[in-house]
Every structure is written in C-alpha cells, then in structure tokens.
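One structure below.
A single protein chain has been removed from this complex, and every other one stays in its place.
For clarity, chains are labelled A and B in written order, and residue numbers in each chain start from 1.
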Amino acid sequence: MTGERIAIVGVGQTVHKSKRTDVNTAELCAEAVEAALADAQLTIKDIDCVILGSFEPADGYSGPDKWIVPEIGCVGKAGFEMQNVGTTGAVACATAFNMAASGLFENVLCVAWQKMDEAAGAFGRGGGGANEYWTGQFPMSPITNFARRTYDYMTRSGCTEEHLAMVRVKQDQCAQRNKNAQLKLGLTVEKVMGDFLLAWPIRRLHMCPTTAGSAAIVVCPEKRAKKVSMKPVWVEDWFTCHQGGALTMAEDPQASTLGYACKKIYKRCGITNPKKEIQAWEVYEPASTAELRWMEEVGVAEDYKAWKLFEQGKVGIEKEIPFNPSGGVTATNPIGCTPVVRVVEASLQVRGDAEEHQVPGTINRALATGYGGQGENVVFLLKKAL
Amino acid sequence: MLKKEEPQDPSVAFRYPRVIPYKHSLGYQSKFAHALKMGRIIATKCPVDGRCTVPPRIVCPMHHVRQTEWVDQGQRGKLLSAFKINFPMFDSRTGELKSWEYPIVAIELEGGARMDGWCAETDTEKLKPGIILEAVWRPAEERKGRVDDIIYWKPV
Partner (left out) sequence: MTHHDKKGVADIPEDPIIVEVQAHSNFLVTIGNTGHKFLSEIKDNKTIMGIKCPQCKKVYVPPRTHCPTCFAKMSEWVKLSGQGTLETFTIVRYKEQYMPKEPPYAYGVIKLNGADTGVVHFIGGIDLNKIKVGMKMEPVFKEQREGSILDIEYFKPVG
C-alpha cells in the first residue's frame, strides 16, 4: 500500500434502539461524535476533515450533510458525504482512511447514521442496485434476496432449517453481552423455528431490525496516531469492488464479492491461513443465515460445510471461531451506519476493550466488512501492531 | 399514498407525504421494451464469452466491451429457484402495502439469459428446480413494454 500508514485512534457509537423520539437525526450524530472524540481524547477543534455517511432514502433527508455538519461543530472543515445503500458506512470509512493516508489531513472524523423510525417503508427505488424499471414490479428487499440466497445454500449444502436457527441463537447470545446492541431476545432454536415465516426459509427473527443509531471513528496518519493514542488500531488494508451479473439475483443467487475481496486482501498482506492469522471477525450479515456462506467466503470454513460448525458448537465468543461477537447486524442495523459499527466493534476487539463480548486472547488482526445492494462487500483488515 | 400511523403532536414529530414524478429514459434498453410489447424477450450477447443478459446492457459488465448483438430468448425457461412472500410488502410503484399472491421465480431462458418472473403455480412444493416454464403474456393491446407484460410463468 502506498501513502501514509493510518490508525483508528477513537471510536464511538450510540446505544442502538428501534426508536429515538428524544432526538432528531443531527442530535443522534452528535452523540456518536462526542463518544468518539472522548474515546480519542481529542476535541472537535483537532478534527480537520469530516466524512459523513447516510443512506438518504432510509430516513428521507436529501443532502443531510448541510444540516448535520454545523450541528456537530464541523463548519469550515474539509469533507463531504458518501452514500451507497448498505455499504454506505463502509465507503465512508474507506474514504476517511484514504483522506488520512493521503497525508493531507491529521485527524479525520468519520460519522454515519440512520434514524429508521423516520423511514416510510418503501425506501430506495432501484432496489439497491438493480435497474428500477425492470425490477420495480418485484418487492425486492434484503428479505427476498436472502430468501433466495439461503434456499440456494440449503440446496447445495444439505443443511436444514434447524441449522439456520442455530446461527440465529448464536447471534442472540452474543448480542446479550453487548451493551450497545438493539435486539436481545433470549432465543432458542425452537423459538426461531416456530417464528413467522416471511419468505421461505427466512423467518422474521432471521432478519435484521430497523434501528435508530449512529457511530463514529477518528483516523490519523502514523506519526499523529502514535502521539494521540496508546492503543492505535492500524488499518492494514481495505478493498471493494462491484460484481458482474446478479442484476436481479436471477443471474447468480450466490454472487457476492466477499470471497474475491478477501482473497485480494489476504494476498496483498501475506495471509495464507486466515483462520489462524485473524482472531476476530465482524462480517456484515443482513440475515443471520448469511453467516454460513460468509464464513466460507472469508476462509474459516470449507465451502458449503459451515453449518456443521454450528452443529458442533464451534462458533461463539469463546469458541474456536469467534464470528460476529457483537451480535452482528441481526441484532442492530441502522443501515447507513452499520458498517461503521462493524469497524468500531472490530477495533474494540483489537484493543481488548469489548468488555463482556471481548474475544479472549490477543487479537492481532480483525476483519470487518460492509455489505450492500445485491452482493457488494467492502472489506477492512485491522491490525494491532505495525 | 403510504399509510402509516399519524403522529399526533407536530412539536414532537410530523409526516410530510410526497409524490414525486420522474421521467426515465430507457436508452439502449428501449429495444427490449419494444420487444416485450411484441410478446418477445430479447437479450444482448457478450462478444467475448457469448453470455446473454436480461435486461440487456450496452456494455458487458465483465469484459468491458460493447454488446451490439441481440438474441431472441424464446418463450420457455428452466426453473432455477422459487420463493413465496408470506407477508405484506410495499409496492414501490404505487405506495401500497399489499399481499403478493404468486411466488417469484428465477428462470434460465432458452437463449441462456436469466430473469425473474412471477409463477402461476402457488404450491412451492411443485416448483422443483429444472422444470420447464412458459411465459403467459397479457393481450397485445394491454402490454406496456414492461417485464410484467408477462403476467406469469406457467409449468408446461
């Protein structure tokens, strides 16, 4: 990688809830910014660049950066807003990383949010990447997309609905130990399997909730990062790309860029055994069932065999594979902000600051991802030591 | 208009319903829309690997070359997957929350392109991957040049 080496020196997020009637959207962001600045032990005056992220159709504000920038004390600072459906927060983080790596800025703030109690339901004409005119007649949404993906996965792997329920229960057990997570439900396999069926095999409990939440990070180039933080989290690499095909998911229900992006990053960083060389994983799963295929694409499970690991009880915070120790997107999903939450959670894991949901042992590397649209992924690799 | 619970106190929260008109140019895909009006499905073909895509694209997404060859995809296809939506979802075209009676199917057409459609068979147990489906079209005078000019796909 060329450019300055960079590190995350501060992270913050709100306690995620389904509704926040006590604050408007700008005030919600201010809470996350305060938390990140407090964590970094910096003030707003130190920040010289601000990157914002929001999936505008999900809460109905067009060009919200004009409103929010003054309310977070960032008038006169360089910066702009990024937007890209589910990967919004991820592209905002990636942009913030690039701004810090450019050497032009010393302290870059990245804040993303979504206040989904304000959503009108049918957000996003265009179905997250598909051409609206051709797909607008179909109710395309993460529910139907993941119904397709999961059905295809079950056909190829031979796993049963019970295994899908096991994934959801693992998610919930992790979320119960995360003070910021929204959904903590005390689930069992029976409860999940008996839940309302949305579109087979996806049940209501499998899907992520709608959330009002915000998260922020502060990123600095190397020299500054070492001065500001005792525990900088180094951003080793990141990658994103679009996928060919899957305009409507008819073309390839398993099409996803996750495996491709991970292979690229692993090669660039010399990782040959991800299961051993990466100790914590915060991989964006819009439906809990997506974890099965994602585990295979990032390289901790063999193709179409991840479901066996759940059967064997090998996935969990203190288990062999600590996948999504925060409870994942299934517990909390303020769309535009969710990938930033993944980066925040992954950073906390590397620092050893994840409190009750901390993966035991030394976390030398953590992987965080953002997912959006029909299968786009943004992948970040975070590292403890240079 | 989308119906949601009305907030009572505007000093706490309020709604602002809007209907915004747009005019979209179909461009290169206009030919596809004309074909649908004629009761035909056509696709563009990549000159590098011969893959056909529906809806058509002016440039191949993988090989970055212009796709100038159009190929008729026939009237039948092989079922790839099917699923039924069990809950009311918004129809983003009208703003209505409605129930969706027919399953959505993914089909591989005779010409090799893949597309989505509705399916006449509502019993998903009968929809096994590999069965052959045939397009059932609206009467010619009712077609608008949209993918729903195909009312649904029926098992042969």
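What we mean here is this: contacts are C-beta pairs under 8 Å (C-beta built on N, C-alpha and C of every residue); 3 or more make two chains touch, one makes a residue touch a chain.
None of these values were measured; they are calculated from a predicted model.
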Touch with the omitted chain, as defined above, among A:K115, A:R148 or A:H206: A:K115
Selected from B:C46, B:V71 or B:V105 as touching the chain missing from the view: B:V71
Residue in contact with the excluded chain [from A:I72, A:L258, A:A280 or A:L381]: A:I72
Residues from chain B at the interface with the omitted partner, ascending: 1-4, 7, 9-27, 30-31, 33-35, 38, 40, 42, 70-76, 78, 92-95, 110-111, 132, 145
Interface with the undisplayed chain - residues on chain A: 20-27, 30, 33-34, 43-44, 59-60, 70-73, 75, 115, 117-122, 125, 132-133, 136
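Quick note on the criterion: only the chains that are shown with their structure count from here on.
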Rounded Å distance, chain A centre to chain B centre (Cα mean): 30
For the chain A and chain B complex, residues of the former touching the latter: 21, 120-122, 125, 131-139, 141, 143-144, 147-148, 151-152, 155, 196-200, 242, 244-245, 247-253
Residue ranges of chain B in contact with chain A within the complex: 2, 4, 12-13, 24, 26, 29, 53, 55, 60-62, 80-81, 83-87, 89-93, 95, 97, 100, 104, 106-107, 114-116, 124, 129, 146-148
